[in-house]
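Only one protein chain is missing from this complex, and each of the others stays in its spot.
This part shows subunit A:
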Amino acid sequence: MSATTAPRQVAEQAIPRQVRTANARSRETLIGAAMASPAVILLVVFFLVPVALAFGLAFTNARLISPRPPRFVGADNFIRLFGDSFFWASLRNTAYFAVVVVPVQAGLALVLALLANAKVRGTNFFRTVYFAPVVTSMVVISLLWRFIYQPDGLLNQIISAVTFGHSHGTDWLNNPTTAMPAIMFMSVWQAVGFHMIIWLAGLQTIPRDLYEAASLDGASAWKTFTHVTWPSLRATRTFILITITIGALSLFTQINVMTQGGPLDRTTTVVFMAVRAGYEQQSTGYAAAVSLVFFVLVLTVSGVQRFLTREKA
């Protein structure tokens, strides 16, 4: 019945409102753009431009210091790269590091978080202790651990003291079989505190009443963990998985300070190879090709992880 009058009423009221909302919207868009611009500019200058440059340079023979302009060489860099045993060693080590460090570090961080989340005295003390290595520079830590690992270093002293001189340990960083595990151990020790804090944050978002309900139902500690804690940590889990993976794949500082990729290529990584090719050897084009492969690798791995951990409808 109101069909004849309603449109006009709507129209009369709507006109000023539409103008108002349109104005408000454009103002919001402007403010939004203004607020986003610092981040966008930084992203463009320090991410998009370098990536685009790397993409372009990877197909040239550009050199860090050269009197000649770079020349397009097609897939030459990639052909050389895939025929280079150093590259395959780097890739293998990077994968080895990631496959071990991601689960170990995430798991250990969760255990520490559960301990630090317990209602006992002195939790703040433990949180600080676990977090201390995180705020220390990786270069400093690598230097320290290089002393710990050297033949007459702290670790070997402890080993011979504990075994009453029967066992002496090895030259950890110069022994091809122990170099990478030694670096893994140190890296996990350094970074585990950071992920412990993230797990802790996740744990503290779990509502208390879920635990109360569980205890009323008489659930054991293990049952409580598998049915309450673990499912509630889904978002945290995804975040931790992806950040550790990307961190592990870009392993560089420890290698650069502690082993320089040796002994016998056992600790060289893709990022280390890119830096070595680009700066030490001044082969900018070749280094760009390595970086491009690395970029695709990280993108693929985190894409797969994102897919596997997606919210299933």
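Everything below uses one rule, namely that a residue touches a chain if its C-beta (ideal position, glycine included) is under 8 Å from a C-beta of that chain, and two chains touch if they have at least 3 such contacts; residues count from 1.
Heads up, the rule we're going with is that contacts and distances are computed from a predicted model.
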Can you work out the missing subunit's protein name as recorded in UniProt? Choose among "Protein translocase subunit SecD", "Carbohydrate ABC transporter substrate-binding protein (CUT1 family)", "Response regulator" or "Polysulfide reductase, subunit B, putative".
"Carbohydrate ABC transporter substrate-binding protein (CUT1 family)"
Of A:S37, A:T128, A:S215 or A:Q281, the residue in touch with the unshown chain:
A:Q281
Identify the residue among A:G32, A:P176, A:P207 or A:G303 that touches the chain left out of the display.
A:P176
It is residues of subunit A that touch the chain not shown, namely 49, 53, 57, 60-70, 73, 76, 80, 85, 150-151, 171, 173-174, 176, 260-265, 276, 280-285
